[in-house]
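Shown here: the complex without one of its protein chains, the others still in place.
For subunit A:
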Amino acid sequence: MKFTLSWLYDHLETSATLPEICAKLNQIGLEVEGVENRGAAIEPFLTARILEATQHPNADRLQVCRVDAGPGFQDVQVVCGAPNARAGLAVIFAPPGTYVPGLDITIKAGKIRGEASGGMLCSLRELGLGEESNGIAELPDDTLPGQSYADFAGLDDVVIEIAITPNRGDALSVCGIARDLAAAGLGTLRPWLAETVDGTFTSPIVWENTYTEACPWVLGRTIRGVKNGPSPEWLRRKLESVGLRSISTLVDITNYFCFDLGRPLHVFDVNKLSGGRLIVCRGEGETFRALDGQDYIVTPDDCVITDANGVQSLAGIMGGEASGADDATTDVFVECALFDAVSIALSARRVGISSDSSYRFERGVDPALPVAALEAATRLIIDLCGGEASEVVSAGAQPEWQRDASLRFKRMQDLGGLDVPAQESVSLLEKLGFEVRDQTDDAVRVNVPSWRNDIAQKPVLAQGADIAPDAAAKAAEGVSQIEAESDLVEEILRLKGLDRVPAVPLPPISVVPGTALTPRQARAARARRILAARGLVETVGFSFVSHEEALRFGGAPDSLRLLNPIASDLDQMRPTPMVNLVSAAQRNSARGWADIGLFEVGPAFSENGQQLVAAGVRVGHTPRYPGQESGAVSLWAAKADALELLTQLGIAPEALNTTTDAPSWYHPGRSGVLRQGPKNILAYFGELHPSLLQAEGIDVPVVGFEVLMDAVPDPKRRKKSAPKLSAFQPVRRDFAFVVERDVPAENLLRAVRGADRTLVTNVSLFDVYEGPHVPEGYRSIGVEVTLQPVEKSLTDAELEAVSERIVAAVAKTTGATLR
């Protein structure tokens, strides 16, 4: 909402300065979004007249002018290059020392090509006011020299823009803003009284109302014999200063009251209406052309105004093109109605219009104002356009808007945290227009003013379905008892200023606070640190990706496709953060940063719900170093990332088994699934599928992993038993087994481990070999086994026995033989 200081002064008598007004607006909840003071920047510029203009002796394109710019500058010589500079012309003069905003220079007195120049004659563009720059600005011939140009041009007014919160429909008017400022102690509200205009004839247009839910009350009257046309200067300037376009006097008057009183009005051209009757009713699917030139289809939920020809107005939102006032209008019918806020909000959203009118109706207009507003509008129309007014016609009646609210004074402290004396609370409420009905030492009951639709409303609840009925009823009763009181506490606090409320520390729950995170939340935080400590860089990707990309990563169900995406490539909830990581790899690689590692710990979406996934990619090649070849990133690095993360989260690597059925976005022969038991999938890892990389436009190798964090069982916080630290040296033995190529090494390692659970404390693989000396279709696997004696050193015979057990166990489960 924009308004000017001078418009504010129409309603507020105050000596407050601009900064004081802005500070107060901010304090009381009318947030200042901008202050435009165009006059301040051009304050030094003066009106002037060229007395004489002669050719510059040393320059073809310059003239030497004698200029009268009023007191102090009555006869100044100025060198000017404008082709239109001529004797007698009224101009804009910048004295020495003036900052010229359009040129970003400060004028100095001096000589130009040898001729003295004591200032500058300016174009509007140089003042930062316009685009035209065909020479200097030409002012009207009768302009008196020596005036402030800003005053002369009416640019001395300050425009203030404030944000009005949705509850404050009453502040969508200059009058309402003035009322709030006055209540906050910043001056006195000027009384506003509409002068009644008696009707002299019966209106040829009458109202009928068949949709009273959407329109409880509608008024109007005809004014005949008017002359429409351009608005007078003051009205045009007022509207333009707040960003409105002046259209014609009649339309401008409706806009004026919309901003001045927050009272939307509409004018119909009587001669374009037919049937003598305007009907407020439901739409019937008709197409209607509004004043914006667009066609809209109205539904039975929309409130419209029709005549014998059909829909003439989308009520409270926008009038119709067919019956609007124009310069030829001689008889006008003024509509002043009360439309239901919810009905207007839903209709306006349905048709996609937000007009100054609908904006106000949605937020609630003053239900007591229509009669006075119609009188005031009539008066102004007759004053500016002439004509005579009919009697007022109406349908429906003023709705019952009267409400009261009570305040227990101690609630100022108990809820608001500020002790406000009872009488001060009452006095502040009265300044806002509340009327005291009764008052005791402890409490006051007040009538709510008609314009405050936000206070003491009937509570509307949307209680959870699972709440026990008695608890729900008790809570609802609580709301009806205290909500209006909270409204009043808020009003008093905002006028007092929230900065007056002393800050109080929250009472501690315990001296040393408990943990803020659940074990699962802490685990996600640790996952980030673990992966970053492995050299991967964390990213945050959008939760939505393109439908096509999601398909490549296995999941794009329609139920997870946005109904109103902001862009076609952001329309599908991602099945895995891997989607974003792969495209991030592509973007970085295309920029010349191919050799990187990225990860994200974030949500993945499927029809089964949302789960947390820690995904990572390693892209490109390993770094070059003396004695170290650079190679493509390897799937083992990705497997190590996943295993390390799982290990740190409490999963022993021995408890995992690897299967080869990773999802389709991985290379089928170079990827795996880490499972705990046959069912619980904890992670995928591997090289990404070459076709996927090609589709994504990536020409460097990429390996990756996805750890399904929600599938990782909660860590058991068991107390650790004391370690058995044997006094005897461990024995390390190497075994080489020949085994069919397709037997997973993991099975072999597990068999070794299981051969003697006491003695075998570690098994590590050191060699895998295929080639000469190993049969075709077989490979040799070398493992080092650590045997840890507990009671006494192992004898050769015991060593031999355990070795045989190992070989036998491996042979039994894998068919391998000792090489």
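To be clear about the criterion, a residue touches a chain if its C-beta (ideal position, glycine included) is under 8 Å from a C-beta of that chain, and two chains touch if they have at least 3 such contacts; residues count from 1.
Going forward, contacts and distances are computed from a predicted model.
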Name per UniProt, for the chain absent here [options: "ABC transporter ATP-binding protein", "Cell division protein FtsX", "Phenylalanine--tRNA ligase alpha subunit" or "Peptide/nickel transport system permease protein"]:
"Phenylalanine--tRNA ligase alpha subunit"
For a quick check of understanding: of A:140, A:623, A:723 or A:772, which residue touches the chain that isn't displayed?
A:623
Which of A:157, A:170, A:487 or A:706 touches the chain that is not shown?
A:487
Answer key for A:118, A:187 or A:416 versus the chain not shown reads A:416
Looking at A:461, A:727 or A:797, which residue reaches the missing chain?
A:461
The listed residue (A:68, A:538, A:644 or A:756) that touches the chain absent from the view is A:538
If you put the missing chain back, which residues of subunit A would it touch?
26-29, 31, 165-168, 341-342, 345-346, 349, 362-363, 413-418, 459-464, 466-468, 471-472, 474-479, 481-483, 486-487, 489-490, 493-494, 498-499, 501-510, 513-518, 521, 525, 528-544, 558-567, 570, 573, 580-581, 584, 587-588, 591, 593, 596-598, 601-603, 605, 607, 609-610, 623, 625-626, 628
